[in-house]
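Here's the structure, in structure tokens; my notes come after.
For this view, one protein chain was removed and the others were kept in their places.
And now, chain A:
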Amino acid sequence: MSSVARDRVRELMGEVMTAQGRSLPADDSAELRTIGFRSLDFSELALRVEDELDDELNFDAPGLRRIATIGDVLDFIEQLQSA
């Protein structure tokens, strides 16, 4: 499976935020809770990544993990793509 680069995933994450009238901070350590990035926003981001991949991400593979920051989201999407 091809992959979407981390920078591109960050851009897509920014698009999700912008569509809701918010902006994505440049700092990867920013807390999702603080910036208002919720679980459904994560789903929307994952669907946009899938659209670029033209394939579904495998959510069955990774175990549950704590996703608290922007960097965590980007790490997790990377992990999903390599699963």
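Everything that follows uses one rule, which is that contacts are C-beta pairs under 8 Å (C-beta built on N, C-alpha and C of every residue); 3 or more make two chains touch, one makes a residue touch a chain; residues count from 1.
Operating definition for what follows: contacts and distances are computed from a predicted model.
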Name the omitted chain as UniProt records it, choosing among "Beta-methylgalactoside transporter inner membrane component", "Branched-chain amino acid transport system permease protein", "Cadmium-translocating P-type ATPase" or "SDR family NAD(P)-dependent oxidoreductase". "SDR family NAD(P)-dependent oxidoreductase"
Using the document's contact rule, name the residues of chain A that touch the chain not shown here. 16, 19-20, 38-40, 43-44, 47-48, 50-51
